[in-house]
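As you look at this complex, bear in mind that one protein chain is not there, while each of the others sits in place.
Think of it as A, B and C in the order they're written, each chain with its own count starting at 1.
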Amino acid sequence: MAKITMVEAINMAHAWEMEHDPSVVVLGEDVGINGGVFRATVGLQQRFGATRVQDTPLAEGLIAGTAIGLAAQGIRPVAEIQFMGFIYPALDQIASHMARLRNRTRGRLTCPLVLRMPHGGGIHAPEHHSESLEALLCHHPGLRVVCPSSPARAYGLLLAAIRDPDPVIFLEPVRLYRFIRQDVEDDGRALPIDSCFVLREGSDVTIVTWGAMTVETLKAAEQIAAEGVSCEVIDVASLAPIDFETILDSVVKTGRLLIVHEAPRNCAVGAEIAATVSEQALYDLLGPIRRVTGYDTVMPLYRLEYDYIPSPARIVDGIRSTLAE
Amino acid sequence: MAKITMVEAINMAHAWEMEHDPSVVVLGEDVGINGGVFRATVGLQQRFGATRVQDTPLAEGLIAGTAIGLAAQGIRPVAEIQFMGFIYPALDQIASHMARLRNRTRGRLTCPLVLRMPHGGGIHAPEHHSESLEALLCHHPGLRVVCPSSPARAYGLLLAAIRDPDPVIFLEPVRLYRFIRQDVEDDGRALPIDSCFVLREGSDVTIVTWGAMTVETLKAAEQIAAEGVSCEVIDVASLAPIDFETILDSVVKTGRLLIVHEAPRNCAVGAEIAATVSEQALYDLLGPIRRVTGYDTVMPLYRLEYDYIPSPARIVDGIRSTLAE
Amino acid sequence: MLMSAHTVAARFEIPYRACLDADGNPIGPLPSFAQDAQLLRDMYRMMVRARAFDAKAVNLQRTGKLGTYPSCLGQEATHVGVGAAMDPEDVLFTVYREIGTKFWRGVDMYRILLYWGGDERGTLYERCPQDFPFCVPIGSQMPQAAGAALAMQIRGERRCALAFVGDGGTSQGAFYEAINFAGARSLPLVCVIVNNRWAISVPVERQTAAQTLAQKAIAAGIPALQIDGNDVLVVRETVGEALERARSGGGPSVIEALTYRIADHTTSDDASRYRTSEEVQEAWAREPVVRLGRYLRARRLWDDAAEETLKRECSDEIEAAVRRYLATPKQSTDAMFDYLMAEPPASLQLQREQARRYAATRG
Partner (left out) sequence: MLMSAHTVAARFEIPYRACLDADGNPIGPLPSFAQDAQLLRDMYRMMVRARAFDAKAVNLQRTGKLGTYPSCLGQEATHVGVGAAMDPEDVLFTVYREIGTKFWRGVDMYRILLYWGGDERGTLYERCPQDFPFCVPIGSQMPQAAGAALAMQIRGERRCALAFVGDGGTSQGAFYEAINFAGARSLPLVCVIVNNRWAISVPVERQTAAQTLAQKAIAAGIPALQIDGNDVLVVRETVGEALERARSGGGPSVIEALTYRIADHTTSDDASRYRTSEEVQEAWAREPVVRLGRYLRARRLWDDAAEETLKRECSDEIEAAVRRYLATPKQSTDAMFDYLMAEPPASLQLQREQARRYAATRG
């Protein structure tokens, strides 16, 4: 067992599944000899050949549409969108077809595929390279949206995503790609999708978050622990459908909920979590649910990006304000 | 003053503004001699000429991108997307450029334009013709999203939208196009955007809704009034940014909130309203906020569409459940 | 890199082909399948069948028994010719008008009625289970067809994907992206552009400055042909050749079929708002069914008795399909939830029950 980064874990999951399922095919911009701009698919073309690891022309709508055609024909495509900010040209295929093919054909044609993409900011990337657009996808019935926050979860969830009988959008937090190394066993074991992961147990306040914000959130939780505040930190991990059971159980226990995400606040996934929890656990809440999120403005170019992305300090204040009432 | 339908009011607003502002140009699929598939632009080409009322090729991304180029050059485009379900190919232009042009150029280039489109279902239209996708747009900072619910509001809000210095997405509820006739004065008077409209005053429960669901909601309010329940019905009208002041004032008064919309529930605009209200008025709430919405599945083909769209009966039950606790 | 100052980097030609003139007279050597009387009769029968069904469907819509319906009147040769050229193992991607092709591939009239009657079960194609359903978002079928072709190529199969697109559809980026990809990979994809002159109210001249739509294929570096789409012989011939070439690794191609949308765009449209009746009358003079009938009769492969029998068979079949359609109860509300995902999430279960409850109270 080797200590590997998240991007290596993603690469390893690809390789495992390609080795064991000959129908898995990788496609996307620069995924071949270049191994993807983050190297998530590095070595795969050399190992599995140019038929199973294919560079596409530069057209995200084409990539998504091609993946649909492949999937309906029994190939298992794992397609990469180079950055989440470039998903827009693919949305017609995703929303009008990928999410609906099973439903609109009453189960006759299905669309088991994975669309992977880097998610979020924090690496001083150029314009349009730091977007967090999960809400757009989660709003569409028929899609699973998954976002791992550690190498092990990336490995296990990607395997689950590839094996899922329905389309899965797989969001990879860019600033976690090489953030830590972790022991990950290359055993082909999938993790359950549709489940939250409790990253830290606590009793005073529940904090739900996902992706790269898990790191800032755990820092904040650690910091405020010194003041005797006990935070339960939940990595939502599967953003659609969401495992509300785990979240509600925790809120019932702590009585307080803070939601942390990087995307702008308005109409984001955090709103759904707040709405659902306040609907189903209103009387368990000891105070208002708070959200610490990206601001409702465009993700700025990189000199200000860390003024935009929620910081541990903002999260600590969020925790305090959750506890204030 | 003539009694006119909503689609006639929309047509009238176009004509008024084109008459008074020579920079207004109408474009879209079939908007010319055909006057749009709903006749919203009927007669405009005949009156203002083929330069100011232009049929475009069949490409929504092109329509949106062209509108951006026009707007940045000082033309005021009012562009039609034939149905909201066909907005996807335009989303890259809308999200990556239209919503951001002012911000990314620090105010040097701006994008004052209107993108109009039919919204929602209920007219037995074919597949992909009945979508309610406002959440996708509202999530993007930099856009205004407006949805009128009567001929008069359509007239006044469309004028405001055309005159707004920023891009406005203008959603026209299809089943209200010819639903009622109303006296609308053709006086060029705009209504304020960024404001809710209180459609019915009441004291027991606040119901917020928009678009065609205002009709079902008012029916439900009327129905339940017979049981002595007094509903305040608010037409949100501007879905981004939302006038939360009016909503919160009402919730403080009634202590209860029901949200009604046609879009699927998950991560929709209703979630944001519920989240914000429960955050800011938790202690004024006498019971959980409820949502009566489209189901979290694909809008069905038309034989089941009225099983999908919230009915007055469902809204009445929603009111009851809001009052239950 | 070329070194002389003024030279030519590339040259192209778009051939045009036709077999029969507007009156059904051969205007050159006919394809060898013209010897196959059975095939010719079958194509004629299918065109008549499509036209008869089409008229009935329009009628059902007018009487409130069917939703918005897009007529295929005048385009039967293109649709049927393509169907006749395809192998059962090929995969079909249509827009929404191509019932002649669907019929040829074994889709029931009943299914077509269900679909336009607002019922998803209309996409259950028993005899061509890999074919895609109608595709309403214009152009979006194209990348999917490329994907299906890629799957065939990856598996080394002798099959082909065939995708229709309209003249209006050629303005959508997805169309170009797909044919460009097909060219770059030499995919087994044949694209048939149905140039029926109109995209709702927008004439093809306003859609593009390209003097042919076939030449759009030059952008993708793939061969293209313009044909008389009202001549089922040339449709069957050229599409057959293109499919065969694609199946045997020869790569994709584009065929522009020139035809005319004689009917309104759909039953919601009123074409008299934007085009002259003279234009439509001229199109009637070139329409495909009478043309093929004349040719068959000239060759004594068809007569009044056969026409009589065919008419009766069509009307029997149509009546049966309509009866079955009208007798089909709507789906239960469960159907809204049961097909969304292989395993619907728990939250959906509650909504499913809720929908069922309201359906029960509505009766």
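In this section, a contact is a pair of C-beta atoms (placed from the backbone, for glycine too) under 8 Å apart; a residue touches a chain by one contact, two chains touch by 3 or more.
Just so we're clear, the structure is a prediction, and the values are computed from it rather than from any experiment.
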| item | value |
| --- | --- |
| Chains shown that the absent chain touches, full complex | A, B, C |
| Candidates C:G183, C:G240, C:P288 or C:P344 - the one touching the absent chain | C:G183 |
| Omitted-chain contact residue, chosen from A:G85, A:G255, A:G270 or A:P288 | A:G85 |
| Chain not shown: contacting residue from B:A59, B:I87 or B:A190 | B:A59 |
| For subunit A, residues in touch with the removed chain | 29-30, 32-35, 37, 55, 57-59, 61-62, 85-86, 88-89, 124-129, 295-298, 300-305, 307-308, 311, 313-314 |
| Subunit B, residues in touch with the chain not shown (by the definition above) | 25, 51-52, 56-57, 59, 61-62, 64-75, 77, 89, 92-93, 96-97, 102-110, 141-142, 144, 164-166, 194, 241, 244-245 |
| Residue ranges of subunit C at the interface with the undisplayed chain | 1-19, 21-22, 27-29, 171-177, 180-181, 183-184, 186, 206-212, 214-222, 226, 228, 258, 286 |
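Here is the rule we go by: only the chains that are shown with their structure count from here on.
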| item | value |
| --- | --- |
| Most remote chain, CA-based centroid, reference being subunit A | C |
| Intercentroid distance (Cα basis), subunit C paired with subunit A, Å | 40 |
| Rounded Å distance, subunit A centre to subunit B centre (Cα mean) | 31 |
| Inter-chain centre distance, subunit B versus subunit C - centres from mean C-alpha coordinates, in Å | 36 |
| Where subunit A touches two or more other chains, by residue | 61, 89, 92, 96, 103-104, 141-142 |
| Set of subunit C residues in contact with two or more other chains | 120, 137, 173-174, 335, 340, 347-348 |
